[in-house]
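The complex appears here minus one protein chain, its other protein chains still in place.
Showing chain A:
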Amino acid sequence: MPARCRWAGAWRTFPRVRWVFLLALFAGAVASASAGQVNDTDSGATGGEGTGHHSRRAFPVLAVNYEYIRMPFEISLWILLASFMKLGFHLIPRLSGVVPESCLLIAVGLVVGGLIRLMGETPPVLSYNLFFLCLLPPIILDAGYFLPMRPFSENVGTILVFAVVGTLWNAFFMGATLFGVCQAVGGQLESVGLLACLLFGAIVSAVDPVAVLAVFEEIHINELLHILVFGESLLNDAVTVVLYHLFEEFGNVGIVTLADVFLGIICFLVVAMGGIMVGAVYGVLAAFTSRFTSHTRVIEPLFVFLYSYMAYLSAEVFHLSGIMALIACGVVMRPYVEANISHKSYTTIKYFLKMWSSVSETLIFIFLGVSTVAGPHAWNWPFVIATIFLCLISRVLGVIGLTFVINKFRIVKLSNKDQFIVAYGGLRGAIAFSLAFVLSAKHFPMKNMFLTAIITVIFFTVFVQGMTIRPLVELLAVKKKKETKHSINEEIHTQFLDHLLTGIEGVCGHYGHHHWKDKLNRFNKMYVKRWLIAGERSTEPQLISFYHKLELKQALMLAESGSTAKLPSIPSSASMQGESMRRSTRGRALPQISKVKEEEIRKILRANLQKTRQRLHSYNRHTLIADPFEDNWTEVRLRKKRVEMERRVSDLLHLNSIPPKPNLSCQRMMMGAWSEVKVIVIVKHSTTHVHTTKYVLLLTHSEQWAAMKGSRGAVCGDGALLSGFTVAPWRFGTRTSNLLITGSFPYPLGQPPPQ
């Protein structure tokens, strides 16, 4: 037994090594086999055609043709490797807590690259096309689509300052200082010109969104810091693009005039604004298209992905900022598309985006490791050391200096701790590597040295900074992410405050940003929503949708927690007509629900409850919260409208005691004081009758309840019969059928049924 346990433990802790070896061996074996096979088939074919039929060979029962599938097969192998790595890391319990995933992946890449090299093949390199066209867009789209708009728009000024001014400072400071270092050290480095150094500075200075996402997602810091660093990493793409092309262009010529600088500034504005506009146009198109997809729900996610990808590609055609286009597309299209598409499509989009971005990120880091082994290296101690050192220094100086200026304009100042995290979180990643990789060796003879230095910087930031940022966050007691409570009071007051501040601004007569935000909202409501959202959802106010989401979430929570939770009921004094009502809504003991029943209820509710969508913000790609609801909102609404309540149920329920039914053991769940019936809970199933009857408990208002039988009508607790409301019978698994009711009671409960 002990031996077996040890073996089991070993098996569990070393899955990835086994898989790596297996895969590598397989790849190598197949590759070598194919090399042999190609010769055979070629000679066989030419032989056969040239001389007609001569020596006939036996009919090949089994033939191997690797070349046919080589490309897709290798791609699949790589993706499979990446996925196995992800599986493996989470199976090793302590490792994923200490070392961020990105470090482990790079290490795996190094191992795989080494193995491939050992077998004599040339390892694949992270080529420019592969990276920028295939691997990067899913990550950026995932980030942009789920970008939390409120903190982003509140801090957009700070983010822009960090992205633009910060990156420019980093690039120029690093370039100039490196040039000085090169000249000072002399020797091999003297040939490196100022422009080459500036180009290198531009490449290295940009904070990388992939690396930031990978590391920051695991440390769960508060929203402000997360959005600052992440937003900066996204928006500095425009600066990087312009600087890169500027210096690359003039690296050939050798001199830069003032006119060129001026043109560079114009170019930056064009790149940034152009990227955003391209993205916005595609976003509007996507929103408009989604308006008409009510009959072909299956391809709705496809539109989202295609339009976003095309926005990215269109921006790249004109050398505009593809990243900003992608972000703009996602941000613009999201509110409208989500109002139009079905719930399943929403879930599909979310899952696909998370899946692709997760795989992409894994592949990027693995390829970084592999490319490190593969690429030609030219190690130069002073250059590399200077690069790392200057990266840190320039980042720290930049952040401190900019924060000093920014804090004069911010309401919530950035403290020293915040500044430290922002500076420390400036990680470099694969974008820098790819940009350096495509430099032409003709114009930049020191390209290999640049590559080596960049790889070293990336390794340093990802390994050292990535690993130590978590303990530092704990040590400095930086505020962590707050659990969102989805409180309706907070939502009400957030909106109330918006209107209040707009009003006071109006009274005082100046147009602050509340005024413009209000104007934008009004414009959005009046014109844009009407065009881009189908049906009556275009006029639904945000508070109502928030409220309904909350209501449904509570309903499910109640059902899942069983009847052991005693919820207080609301005496809505305004709606109830008599004090007697209030007296009857006193707390009553709730009987226990059996485990089996609880499970059944949970399964049933999850599978068949017809409610509105739940929007759950999540930009952590490791945790996706389950969405149990179907989307049949329009049906529910129609049903509500069809069934009119003649009198408020709350006025009419006068149930003070449950008349003892022979086989009835009712449980009661309490909900808030909805005036309409909302939630159904399976109560009991009686087996003593010939026909199994189900009683369903309906919650109407505070503690009053009614039980419903079968699908023929309802039996109230004290014998009154209800009928006439819409019932949706559904079957679940067993022979029993359970009922779901939404809508309102047309008849008062608690009175003798109309015959």
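Some points to look at:
We adopt the following convention: a residue touches a chain if its C-beta (ideal position, glycine included) is under 8 Å from a C-beta of that chain, and two chains touch if they have at least 3 such contacts; residues count from 1.
Here is the rule we use: contacts and distances are computed from a predicted model.
Matching "Ribosomal RNA-processing protein 42", "Calcineurin B homologous protein 3", "pyruvate dehydrogenase (acetyl-transferring)" or "Mediator of RNA polymerase II transcription subunit 17" against the UniProt entry of the left-out chain gives the name "Calcineurin B homologous protein 3".
Among A:297, A:319 or A:515, only A:515 touches the chain left out of the display. For the options A:98, A:266, A:500 or A:520, the residue in contact with the chain missing from this view is A:500. Listed here are the chain A residues that touch the chain not shown: 411-413, 482, 485, 487-490, 492-497, 499-510, 512, 514-515, 522, 525, 536, 539-541, 543-544, 547, 550-551, 568-575, 582, 585-587, 672-676.
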